[in-house]
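Just one protein chain is left out here, and the rest sit where they should.
Let's look at chain A:
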Amino acid sequence: MTTKNALIGLWAETSIHAGAGSSVDGIDLPIQREGHSQWPCVFGSSVKGALRTKAEDKLGKDNTSITYVFGPDSSSDKASEHAGALLVSDARLLLLPVRSLTSHYKWVTCPAILQRLLRDAERLNISLKFTVPDVKESGIAITSATEATDLFLEEYRFTTNTADLTDLITVLAKITGIQSEELSDQLVIVSNDQFSYLAKYATPVTPHIAIDNEKKVVEKGALWYEETLAPETILYFALSAHKSRGDDMPAEAILNCITQGLFAESPYLQLGGNETVGMGWCKVTVLASEA
């Protein structure tokens, strides 16, 4: 079966709260994370839901192409007839914005994340060419800055090593739509272990309360702590299209429904919860496979 693939870059413009529901480590409303690495992510079902919502807003809920692309509505009696023709992956973390004493913020990533990006691209038949920088020591941070000065991420001090990251920056710019100069200033690569730590503890956690409107005091028990992904977080997900089950729409047409139909005029996607308080807005960049 011929499939058509695309890699979709997401640049968070506001905070994202894709919630995991249950409490761990004392935070009441944590975000979704991958089980083995604890890296933040947005599950494929959430991403697919966001795409479907955008499509339904544009074309109407009962549009037939929506049924072919995404599958019949789960609340309809046709839900078991056929699956959708579009495969949506988890949105995976690529660059984590981390506060830094030495600049406004840094985009932090690590060798394991970059290797996974290469593997994902290979699977999707998208050619990305860069060398993954090598960094194993915990106190080292690789940057492309010309002068090496110590760097603070959160409350930790790193010694910087300068490296030529031109190829990597070119690829990241293509996936994310961020200007190369900006990436060059802000990109930092730390060891896998240090990245895991930052990915777990450098996320924003904010207290929320509910006010009893009559008495203007906090309602009983209404104080909770909510974790989010900060604005400027960079994620990506894979889209693969098969030919449709119903009316033989070719894979390319299915993929185009999303990449052209949905994103050409408004390259934005709203992911995760708290939509009505402005959360979850990402800028979309589409990178389609050549063949």
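We adopt the following convention: a contact is a pair of C-beta atoms (placed from the backbone, for glycine too) under 8 Å apart; a residue touches a chain by one contact, two chains touch by 3 or more; residues count from 1.
In this text, contacts and distances are computed from a predicted model.
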Under which of the names "Phosphate transport system permease protein PstA", "CRISPR type III-B/RAMP module-associated protein Cmr5", "Protein translocase subunit SecD" or "Heterodisulfide reductase subunit B" is the non-displayed chain listed in UniProt? "CRISPR type III-B/RAMP module-associated protein Cmr5"
Residue among A:35, A:60 or A:221 touching the omitted chain: A:221
Per the touch rule stated above, chain A touches the missing chain via residues 23-27, 138-139, 154-157, 197, 200-201, 203-205, 207, 220-221, 223, 225, 227
